[in-house]
Structures are given as C-alpha cells and as structure tokens.
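Quick one: the structure is below, and I'll ask about it shortly.
A single protein chain has been removed from this complex, and every other one stays in its place.
So that you can tell them apart, the chains are marked A and B in the order they are listed, and the count of residues begins at 1 in each.
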Amino acid sequence: MTETRTDATLTRTGRRGSRGPVNRDEVLLEIKDLRVTFQRRGGPATAAVDGVSFSVKPGEIVGVVGESGSGKSVTSMAVMGLLPQRGSKVTGEVLYRGENLLTMGQRQLADLRGSELAMVFQDPMSSLNPVIPVGLQVTEVLRRHQDISREDARVEAEDLLRRCGIPDPRRRLSEYPHQLSGGMRQRALIAIALACKPALLICDEPTTALDVTIQAQVLELLKELVNDLGTAMVMITHDLGVVAGLCDSVNVMYAGRIVEAAGRRELFAHPRHRYTEGLLNSIPRLDAPRGEPLQPIPGTPRDTIAWSKACAFAPRCLHADDECVVGDLPLVQLGRVNHPVRCVHPAPEEEPHG
Amino acid sequence: MTALDPAQSARPASLSALMGDGMSDEQGTSLWRGAFERLSRNPAAIIGTLIVLAFVLVAIFAPLLAPYEPAKSQWIDQVTPSDVPGPSPGHPLGLDPFGSDLLTQLIYGARQSLIIGVVSTAIGLLGGALLGGVAGAFGGRVDTFVMRLVDIMLSIPSLLLAVSVAAVMGPRPGAIMIAIAAAQVPVFARLLRGSMLAQRGQDYVLASFSLGLRRRTVVMSHVVPNSLGPVIVQATLTLATAIIEVAALSYLGLGASDPAIAEWGRMLVKAQDRLQTDPQLMLLPGLCIAVTALGFTLFGEALREALDPKSRR
Partner (left out) sequence: MAEHDRSAALDSAAGPVRSLLSVRGLEVHFPIKQGLVFDRTVGHVRAVDGVDLEIPQGQTYGLVGESGCGKSTLGRAVLRLEEPTAGEVIFDGEDIAKLKAEPLRKMRRRMQMVFQDPLASLNPRQSVQSLLIEPLRVHGLAVADRAQFGADSSASHLAKVVSMLELVGLPRAALAKYPHEFSGGQRQRIGIARAMILNPDLVIADEPVSALDVSVQAQVINLLERLQDLLGLTYIVIAHDLAVVRHISDTIGVMYLGRLVEEAPSDALYERPLHPYTIALMSAIPIPDPVVEDRRERILLKGDLPSPANPPSGCRFHTRCPFRQPTRCDTDEPALRELTQVAPGRRVACHYAEEILSGEVRVRDADLLIEPVR
C-alpha cells in the first residue's frame, strides 16, 4: 500500500517504465452523467443506466454494487465501448486521462482497450479463444504492445502466469482453455488482461463463478496488483463481502442509478440508504449470532418505479410514504462528509449498524 | 408483490397507483401461445405464412381457379418445333410445349407438389419420431441399436436411395413419396432423440422423478412435449426441401409417368430444349418451386426463432 513498496516493485520488475511514475492523485477515469438506453424492436426505450457519475484514481479500487437489473454491468460495458451499436444509446462522458472514450474513434478505442484499459469478465470460458493455446493468447497481447521477440514474450508470459498463481506455467502455456479448471481459466484471463500492463482494470463479477477458496486467491492477486503497480480498478459485484474486503470506495446502484456512495468503512458502518441498510440486514453473516431470523427486503428487484416518477426502491421500502413520490430524487450529502445518498427517509445518522 | 408482503399493506396509495396492483388475474401465457404471439409479430413469418397459404389454397381450389382442364393438349396444333405461343387473351401465360394452357398446368402442379410434399414429410416424420422416440425414451442398448440403424440409413445418399426405391416400385407418385420419406426418417429420428436426451438431463425431469411420477408419465407428458419444438421446425423446413426434391426426382424421370398429371419438375424437363426460344416455359415453374420453398423456409425459420428458448426473455 505504501509508495516505497510500490516503487521497489516497479524497479524490480522494470514495468511501466515508459509511462513514468504513477501519480496517485490524478483522476484516471471520470464518468460523468452516463446514460444507457436500450430500445428493442417495437418496444419502448428503457434506461439501463440513468445518470451515473464516479471517478477512479490510480491505485484505487472503486466498487460498484448492485443486483440484477441495477445497471452495474451495463455501466462497465459502456465504459469499454462494448455495447452493441444497434439498439443501445449511450450519452454522457467517460473521460479517461481527460479524453472522452464515448466520442473516440473505434480504432483509437480498440488501441486503448488493448493497451491501457483491460476488462475481466465473469465467465472466463467465453472470453478466452477456445482454439488457441493459452500461452499464445498471452504472448499475442505482449507482442502487440511491446517490440519483443517470440522467445522473450514466451518467457514473460510464463512469468505472468506464475505471478497470477498458475502452477507449472510452462506446461500451461501450451494447453487450451478447456484443459484448465475454472479458477485457472479466470487467472489466465487476468494474466491476459495484465499482459498489457493496463492502467485501468475493470472487473465484472470476476469471482462469482469461482469457489470461495479460489475466489480468495484471485482477490488476493488483484489486491497485490493494485498495490504493486498502481493499477486503478473498478470492481463490479453483487457480493458485499467482496466489497468489504477489497474496495476503497463503494457505489451502490439500484435500478440504473447510484443510490449511495461512500468509503468502504463509512458505508458499512453507517449505511444511510434504506436499500443498502436492507441488504446488510438481509444477508446471513458467518460471524453473526445464530438463531435470529433475517430481515429480508420484500419484493424483487423487478418491482420498480421509473425514477422520473418516484424513488425506484419505494415499492420495496419499509419506510416509503407519500413523500417518496418525487420525481428525480437528487444524490445529496446528508450530514456525513463524502457520503451522498439518494433517499427521502435515510437511516438516522447515529443509529449504529449491526 | 404478494398478499403476505408487509410492504404492500403499508404501501401508500400514491405508490400503489404508480405500480399497478402486482400480479394480474388474467390467464398466463403458455410457451405455445407466447411462440404464436412472437410469430404473429415477425414480418418474415407473415410473408412465409402468406406464401404457404396461397400455395395451399391454389392447390386445393385448382379446379375452380384454373381456366381450363389440365393436360388436355387441346391446342397442340398451335405448337411448332420452333415456337410455343406466348401470352394471348385466352391464355394469360401462353401454352406449354404439349399444347395445354400453361397457367392451368402451373396451378395443377401446385396440387401435385403439395400432396407429395406433405405426405412424404408426414411419413418421414412419423417414422423418424417413432425411432427417435423409442431411442430417447428407453436409452441404453435400445438407443445404441436404433441409432446405429439410423446411421446406416444416413450413410446411403438420399438421391441414390430415392432412385433405387423408384426403380423397384416403378415410376409413380407413391414411389417418390416413399423415396423422399426414407431420406427424412434418420433426420427426424436423430433430432427427436437428441432433443429428448437434452431434456432428460434437465432438472425438471429429475424433479418429476423425485415427486414419484412413473417413468412413462415423465417421458410422455414432460420429456416429449418439451422435445417437439425442433422437430416441428424441421418438419416445416423439410416441406420446402421435399417440394424441391419432388421436382428434382420428376426431372430425373422418376416421378409420375402419366402425362395427364401436371407437375412442376416435369414441366422443367419438357421446357429445357426450348430455353432459347421460350424461356418462360422454364422460368415460371422454376419460380413456382422457388417461391413455395422460400415460403416454407421463411415460416420454418421464424418458427425456430419463436420456439427457441434463448430468444425468450
């Protein structure tokens, strides 16, 4: 976590030499008022992401938490320019080092995507090319971004796989994706994402398909990366446990909008939005006393109202009343510093959680 | 969401008004009905249906629609070796090389294609479904035996099979039907068996067993209905190829030898030496074959899309 450790690692591995020292105060990625609407043939337009803004600095892990339909994955796809052109409309700004990725040419974006931006998906099998050996997929990326020989690339790929926790990397290099286990594939995918030494890594549920012990390995690997290389990371997940252990700051999304944002300790100690509060109360905790019934959030994520008419969470909220029927509730600071909330009746500030 | 839901009873009226009152009381949408609704919204399906409908109606009402009796060669004297009369007030499309009205021949040709296409596909479907169903329902050795049999059938080229059947039975419509059907049996058998095997691996089949349902009930009322989708699609698409194959076999001279029966494929044969002078003689039946096949294909593809669970939300 400290600068000295980072520098030592950087010098040792000789990475990132060309890009100069990492300035950890610079804003690397800034998302401003991102909106994504989908229009299906004949159907009405639906806003999947509805005015999302947040920023990421180097060496920082920003969490985006939400359930199905919250728009968290669509956000990441929009940032990477991976949404289908037909049927989707993206507005707002995604500034990467001050340049708007949304207005950038396809070619320029593709260049950037391979070199500075990388993404790790939930399903490693569909993101790896099944007919090309894993090693070749790693060396391909390495050689695209560096002017090195095939042999050098192979050595570096082997090193990369080893550092990603893949045992016997020399043998693995010549194997095909289907010969690897799920956890191994996910680590291979991370190795490919890291091959271009990205400045920004977007992880979309990278560990959801993995077993917990493998998840712990992968999360530890990602943590090291951020600490050692100063990579900025956006972590998209539904798992509050993962967020609690990994992220510096957290954005909670519901029905396409951020409903609460705070530093991780702040968020878990003082959840203000009723959705965040409800989530924390509804999940069984390994360390909680047993025998107490859980307090579920009623309804399903499908039971929403358009934000333009009222709070989208109101139909499931135990504290909802007529005042919640307000169009376009703002995300505002309520008392606590750096902790904006989009709620008419937020949880009282002093109420201790837990 | 539900009656027991604490949120709903406490929910303010203003919110409830915005939400609607949860689950509607109307009848649910079954998969078949959902597929039908998707089908009726798909332009390709509508065009396909219109073509197929037109074809079927023409075939059924041929005697009413056709201006003359078929294959009478009433105007044979007007046909010369170098010229077949073209369109005239009495004959909108002109005559055929045998001196019959071309439009009448085309209309009656639809009849022939429909009957042979439908009957042969029905035989193929029945035989294939029986074999595939047995293999899929029993599995194990029965499955292995039936599928090896099907493999043997598949290894014989369909045209060769058709030619041999026709050679044995002689050139008549029945021979064509059986020849075409024989080529389809293994296709349907493999399809239904594969589909049933895939369904048998599903959790709901396991759930049915765990509820104590009898094996027969599980297969007949759960596995089979869920396996039929791809088979129905295939049957529709097969109708298109069957119509083309009828023409192809007639073209090869394996169809009905009775010249009194109008048939598109044979019309092609008769027209080929006049391609230079009277191209319409070949183009028009060819167009009929192509458009009809297209109609069935469009409909079949749309049906596949409508039944495919992946396109379901």
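Here is the rule we go by: contacts are C-beta pairs under 8 Å (C-beta built on N, C-alpha and C of every residue); 3 or more make two chains touch, one makes a residue touch a chain.
This is a predicted model, so every value here is computed, not measured.
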Which residue of A:R264, A:K309 or A:R336 touches the chain not shown here: A:R264
Residue of B:Q105, B:S158, B:S208 or B:S250 touching the missing chain in the full complex: B:S208
Where the unshown chain meets chain B, residue by residue: 1-5, 22-32, 34, 202-204, 206-214, 217, 222, 225-226, 309, 312-313
On chain A, residues whose C-beta touches the chain left out of the figure: 1, 67-68, 167, 181-184, 211-217, 219-220, 238-245, 264-265, 268-269, 275, 278-280, 282-287, 289-291, 293-298, 300-302, 316, 354
